[in-house]
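Below is the structure I would like to discuss, written out as C-alpha cells.
The other protein chains are all here in position, but one chain of the complex has been omitted.
Up next, chain A:
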Amino acid sequence: MPGADKETDLTERIEAFLADLKRGGSGTGPLRGSGEMARETTYLLRRITAQARWSSAGDLMEIIRNEGRRMTAAQPSETTVGNMVRRVLKIIREEYARSRGSSEETEQQESLHKLLTAGELSEENFRQHFVHLKANVIEAINELLTELDGTTDNIAMQALEHIHSNEVIMTVGRSRTVEAFLKDAARKRKFHVIVAECAPFCQGHEMATGLSKVGIETTVIADAAIFAVMSRVNKVIIGTQTVLANGGLRAVNGTHSVALAARHHSTPLIICAPMFKLSPQFPNEEDTFHKFVSPHEVLPFTAGEILSKVNVHCPVFDYVPPELITLFISNIGGNAPSYIYRLMSELYHPEDHKL
C-alpha cells in the first residue's frame, strides 16, 4: 500500500530531523546556519501538509502543532524551528479564511469585544472542508520558501545605506548575515572592520578570514579589548541568534559587553536579523533561554586534577536588553526595537505564540 509507505517515509524523515536537532551544535553553535534550519523546517512542514492524513484545516493545524512541539522540545535554543511552525500555522489560518470568503482583516484583528463574545469559537470554525485548501496551503508555503531564500540578499542590499566610506565597523563572532552585509558594502566602499574573536569558540577568526579574502581591511581583537577599541568605532554591526518579543536579543556570548561598550561611547548598534529570527519568546522563560555546552572549551579535559575540584560552565548565549539597540535591519527594511511588537503581530497569530 503506497499510502502507508509514504507515511513511514514521512515519520522517518521527521525522526531524522529530530535526532539532528538533538545532536545539533557540538558547542560552536549549530552546524548549519539558522537560515538553512528555517528552510529545512519549512520543507518538512510542507511535506507533512502534503502527505499526512487530514480533512480539515483544524486537523492539519493539530498535526503541525504536535510535530512543532516535538521539534522545539528537541532543541529549545533553536528558535527558528518554532518560528517557522508558527508561520505555517498562520498560513493555514489565512488560507482557510480566504476559502471561507471572509476577509483577512476581520480574522486578524483582536478587540476586547471580540475576546468577550467569541471565546473558543474560532477553533470550531476550522472544521469545514475545502477541496483546494491543501493546494493553496502548499502554494503559500512555497512562497514562504522563496522569501526565505532571498532574506540574506535582501538584507545585504541595504548595506550601502548604512556603511559609508572610511568608517570603522566593529562586529563580534561570526554571522553569515553580517558577513554578506559587509561584503556587499565592500563592493563600493572602503572601510575597516574590527572583529572581536568571541572566545571560547573563537568564531571571530573564521569571520575575519572570510572578510579579508574579499579585500576588506580586517583586524581581530581579543574580547577584553572591546571597550578599549570602541572609542574608534563608528558603528557596531552584529548578528543574532534570536530576536525576542520585547526587542531584546539572544545572541552569542560576549554580545552584551559589546552592546554596553557601544552605549557608553554612544556608538550606534545595528542588528542584522532576518524576519525568521523573530520569536514570540520573552527573556524570562528561564529554562530554555540558556544553553550550556561541554566545558571543554573553557578548561580542557587535559587539565587533569583541577577538574574534580572546580565547576566549569560554558554558556553559549547572552541576553541583550532592547534599550541598548539602535536599529534592526531585516529583509523587509530597518526597524527600531520598539516596533518589534508590530512585526510580531503581523507574522504570527497570537494563539500560536505558545505551541
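Quick note on the criterion: contacts are C-beta pairs under 8 Å (C-beta built on N, C-alpha and C of every residue); 3 or more make two chains touch, one makes a residue touch a chain; residues count from 1.
Convention: contacts and distances are computed from a predicted model.
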Checklist entry - Which choice in "Trafficking protein particle complex subunit 3-like protein", "Cytosolic iron-sulfur assembly component 3", "Translation initiation factor eIF2B subunit epsilon" or "Complex I intermediate-associated protein 30, mitochondrial" gives the name that UniProt lists for the one chain left out? => result "Translation initiation factor eIF2B subunit epsilon"
Checklist entry - Of the residues A:Val312, A:Ile332 or A:Leu347, which one touches the chain left out of the display? => result A:Val312
Checklist entry - Which one touches the absent chain: A:Ala259, A:Val293, A:Ile340 or A:Leu355? => result A:Val293
Checklist entry - So which of A:Ala19, A:Val214, A:Ala228 or A:Ala336 would be touching the chain we can't see? => result A:Ala19
Checklist entry - On chain A, what residues meet the omitted chain? => result 8, 11-12, 15-16, 19, 22-27, 73, 286-287, 290, 292-296, 300-305, 307-308, 311-314
